[in-house]
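With one protein chain removed, the remaining protein chains of the complex are shown where they sit.
Chain nomenclature is as follows: A, B, C, D and E, assigned in order of appearance, with residue numbering initiated at 1 for each chain independently.
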Amino acid sequence: MEILKNIAMVEWVYYFFAALAISGALGTILSKKPMHSVIALIITFFSLSGIYVLLNAQFLAVVNIIVYAGAIMVLFLFVIMFLNLRQESNELSNTSMVVASTVSGLLLALMLVAVFRKAYIDPISPALFSSETGMIERLGNLLYTHYMLPFELVSVLFLVAISGAILIGKREKGGRHF
Amino acid sequence: MTDAPPGYGGPGFFATSLDKVIGIARSNSLWPLPFATSCCGIEFMATMGAHYDISRFGAERPSFSPRQSDVLLVMGTIAKKMGPVVKQVYLQMAEPRWVVAVGACASSGGIFDTYSVLQGIDRIIPVDVYVPGCPPRPEQILDGLMQVQELAKGESLRRRETEEYRALLESYNILEKNDR
Amino acid sequence: MLTDRSKKTDKSDLSVVEKTYLPGVFKGMAITLKHFFMPKPTIRYPEQKRYLGPVFRGHHILKRDDQGRERCTACGLCAVACPAEAISMVAAERVKGEEHLYREEKYAAAYEINMLRCIFCGLCEEACPKQAIYLRHDKFVPVFTDRHDVIYGKDVLVEDMNNRYNRDAWTKEDMAKLWEKQNA
Amino acid sequence: MIDNQRLVEEIGGQFGEKVHRFEENFGILGFSTAPEDLLSVVAFLKEHPVLKFNFLTDITGVHFPDNTGAEFCSVCLMHSWENRIRVRIKVFVPKENPVVPSLTPLFDAANWMERETFDFYGILYSGHPNLKRILNMDDMDYFPMRKEYALEDPTRRDKIDDLFGR
Amino acid sequence: MTENNTIVARTQEEALALNVPLQEENNYTTLNLGPTHPATHGIFQNILTMDGERIVSSEMTVGYIHRAFEKIAERRPFYQITTLTDRMNYCSSPINNMGWHMTVEKLLEVTVPKRAQYIRVIMMELARIADHLICSSIMGVDTGAFSGFLYVMQEREKIYEVYEEMCGARLTTNMGRIGGMERDLSPTAIKKIKDLVYNSLPKVFAEFEELFDRNRIFRDRTIGVGPVSKEMAVSYGFTGPNLRAAGIDYDVRVIEPYSSYEDFEFEIPVGHNGDTYDRYKVRNAEVWESIKIIRQAIENLPEGPYHANENHYYLPPKQAVYQNMEALIYHFKIVMGEIDAPVGEVYHAVEGGNGELGFYLISDGGRAPFRLHFRRPCFIYYQAYGELIKGGTVSDAIPIMSSLNVIAGELDA
Partner (left out) sequence: MESVLLIKGIIILVIFALSLGIAAYETYFERVIAAYIQDRVGPDRAGPHGILQPLADAGKLFFKEDFVPVMADKWLFIIGPGIAMFTALMSSAVIPFGDTLKIGDLLVPIQGMDVNIGILWVFGVVAMGVYGMLIGGWASNNKYSLYGAIRAASQAISYEIALGLCLLAVILVTGSLSLREIATQQHGINWNVFYQPVGFILFFVCALAECNRTPFDLPETEAELVVGYMTEFGSMKMGLYMFAEYVNMFISSAIMASLYFGAYNYPGMDFVREFLISKLGDTTGHNLATLLGTAVFFLKIFMFIFTFMWIRWTLPRFKYEQLMKLGWQWMVPLAMVNLVVMAVATLSGKPLLVAWLGMGGFLLVYFTGRSMYEKRFN
């Protein structure tokens, strides 16, 4: 009980968001209706954004919502609505499916363990803390100086992806009209 | 909760004045579902128009979705082929709902006493107000609407749960919410 | 072409500026704004009533004559003329001592009109040889809440001598004379 | 200018005995033909280079209960817009076998007109793509416009007499 | 959608056109448009098969207000049939009314005096204006602009005032009689008509046209939508404005003039390719032509009686009935419907609001028609609707429907 009292307000908020994120993630994979999965995933994104805000990364938080929750998940919902997957699919009963998912899950866990064992987290020092970290000016400066090359490469990649998408999406004769 | 003074507690004072307030609110916000099939529908257009302006009664938001409407205005002949549709629309409406049979055809079949015409929609759904005329003048349609307003004002909030009301619905063979 | 009177409608293309949507939008908005400030023709119905016209076909009335006798003789022509078959009557012979009540030897003991069947076409008024039934030009039938109230009997239909119904002209011919007077 | 006389000559010349009972009613020429000839007569009128009966105005049915052996009549009305003249073609068929060829191959408009006539009289149009009831309910078991069915069925239960005012 | 890089056809036509196998399992959805859909204005049901937003095919069901006019007519005296015809095309009931009376007059060989004919023309053209006003403005409503509708409805209200002056009803007028009119035009009515055709209507209607004609949004929604070629129009039995929009100037008023239409100067507006915009424009142009006709008729209104002097068919004056035995007998005979109708067959067509409105009357000399068939233009051309909306979207289907001006009362009879 004493421990609980010592936890600061910020940490409460953090735990709340963390719990929400995990339950959302669980809901995503456990829910039987794809529509509900998507909603749960959106909840996860939201709580992640909350955690970003706690880390004073407001820009990242909002962009996370705009891009992931606002655009990508809407497209997900779109696809699900079009496919009309209202009925439950029983694909999981397939044994090979179960085996495959178990193996890949284990591999992922292994990888994460390996990564985190090596990971080194800077201790937070209040002296070095600047409220400007994570602010958009800093971000912009960094992106256009230090990370110039990767940033431009990524934009080229996106351009290619867009062109590819247009090419794929082009209507063919006899194709479906949407 | 402290005890209310005698006469002011329980279902007495509060409930009745709430009934009244909500009744007035309802009566001023009757969204019609214009179920217009023929001539009377044209007169309903005139009722919506500038000269008569049904919006003065707070009823200009014609909601074509039965879920959102309060008054089913049946305007025009209802053939036997149409009967089930009317009933379906009525069933889909949420309580409290009122039905106005506008014009002779909807009320009684009018001159069309034939093999194909339903002799009044009150054979399939309960009707609250009948508006005579063929077609009724816009004034008469407004009269019908005002009559519904009167009914709404006088209606208690619990009327739709009473035995009498249920019996009325059952006499029309309308069971609870199965078909929604 | 079948005739020499045809005329093509205008379907010319829009100009480049019109294609930006804006001219059409602004023109339309100017029109609606003009209407926003225009006087409103609305009749606030229950308080204000509109003149229904000189020959409006409204509420039925069974006229009495000047001495208060019922004019109807129960000939049944109105019932025949009624396309909705909404009129029914029972005829009775006038007995002695009822001369002040009925003008003719025969009268309608019962006279019923089903107001929900009635289509207010005016054929009964036209068919009546005794000028007994009229459709009032100043009043229409009220709405009903119960289908058992819709049959109007003589108690509602027959004219009230204290509150007589009047109109400018009782027949088409009188009406025409009236117009002539108006024109002169 | 083409008048009814010319029409009679043209049609009579082409079909001879197959068309009969020429009559003129208020300016419109009418004649009858047998069901098996209807299609060719209509096609002839439609495709004639001069007559040009390009428009099918109407198809309807009539029931003559007293006309034994030919109770039903399918009437079709054609109009030549250029010559401003109409013609009426009747086909009489017996009650037992009321089959008339459908005009749908020639005019798309015939589709619903024939369905309506079928709905009302039960005249069967052979070759019709979708001959079923149109105005009445599908489960109706009689043809309401036939003369033997009175308008009001006294046994009907949906009529409230005490409210009828009669 | 392609699967394994092979093109798959979804419909029979596609399969034939591309010479590929037809895919059995289709992903079409069905959408039920009607019978109480807000845009059906009346009641027709269309079960649409949709491919996304595109309509693949549609199945139409009508008859939701079938009222058996023709059956009722077989037991009604001639004069009572007006109450039926009034309710057929309720947007323009005087046209039906006059058309029916002209049919009967043709059968009875009654000549109608010139003044009555002119009054009829005025009434019919007013009715045509009312009909076209509703149709054109409803197109605005269906494309989302509501205000124009209420602007012209005010003008329609003025037309109704004229009717009220004439007969005492607004919609189902019952104003014609065998042999003429029920009443003469009153001075007030003349004043109102003049005010309408000279002042208010041209102003308001020009404004209404300005609101839509050159508005690109409206044009985009209507131009090229649901075009009807000449051949298709003729084959599907189009008449009236819808046919004229396709470019054929067929108008019963000119081809077979009735009721003194030959006296009036007017043009027949025709469209270009019969699309929705053409239908809209043709209707609007016809309103202007009708205004022209009414102006001519009201200016040159001949003096004289407003009904034929036919004791057998036209009710005698009330005063005469009261005093004169012969008049009383005629009165009884007419009301009882026992007029001496000759045996015969008549087909009479008038230019209704939607096209050629025909009355096919077979009389066996009895009290009521032996057979009365109405050629209802709506009923005949509505069958093309399914063809017209194929390949379009629901957003196209709605303006097409309203531009066809299908009136349920006329459609289902």
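One rule holds in what follows: contacts are C-beta pairs under 8 Å (C-beta built on N, C-alpha and C of every residue); 3 or more make two chains touch, one makes a residue touch a chain.
As the structure is a prediction and not an experimental result, all values here were calculated from the model.
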Chains still shown that are in contact with the chain withheld from the display: A, B, C, E
Identified contact with the non-displayed chain, of E:Gln80, E:Thr172, E:Ser186 or E:Asn215: E:Asn215
Absent-chain contact - pick from E:Asn46, E:Asn96, E:Thr143 or E:Thr172: E:Thr143
Contact residue for the chain not shown (choose from E:Gln154, E:Ser260, E:Asn273 or E:Asn311): E:Gln154
Interface with the undisplayed chain - residues on chain E: 29-32, 37-39, 53, 140-147, 150-151, 154, 211-212, 215, 217-218, 220-221, 393-396, 398
Touch list for chain B against the chain that is not drawn: 21-22, 24-29, 49-50, 53, 55-58, 60-61, 63-65, 67-68, 70, 94-96, 157, 160, 177-178, 180
Touching residues on chain A - with respect to the absent chain: 33, 35-36, 39, 42, 58-59, 62-63, 65-66, 69-71, 74-75, 77-78, 81-82, 135-136
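Just so it is clear, only the chains that are shown with their structure count from here on.
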Common touching chains of chain D and chain C: B, E
Chain whose averaged C-alpha position falls nearest the assembly-wide average: E
Length of the line joining the C-alpha centres of chain A and chain B, rounded to whole Å: 51
Chain C and chain E: spacing of chain centres that average the CA atoms, whole Å: 24
Residues of chain E touching at least two other chains: 63, 66, 68, 71-72, 83-84, 154, 172, 248, 250, 255, 412
Residues of chain D whose C-beta touches two or more other chains: 81, 135-137, 144, 151, 163
Chain B-touching residues of chain D, taken from the complex the two chains share: 135-137, 144, 149, 151-153, 158-160, 163
Complex contact set, residues of chain E against chain D: 62-63, 66, 68, 70-72, 74-75, 106-107, 232, 234-237, 248, 250, 255-256, 344-349, 356, 358, 360, 362, 371, 373, 375, 379-384, 412-413
Partner chain E, residues of chain C touching it in the complex: 1-3, 5-11, 14, 18-21, 23-25, 27-28, 31-32, 35, 41, 52-57, 77, 80-81, 83-84, 119-123, 126-127, 129-131, 135, 137, 170-173, 175-176, 179, 182-183
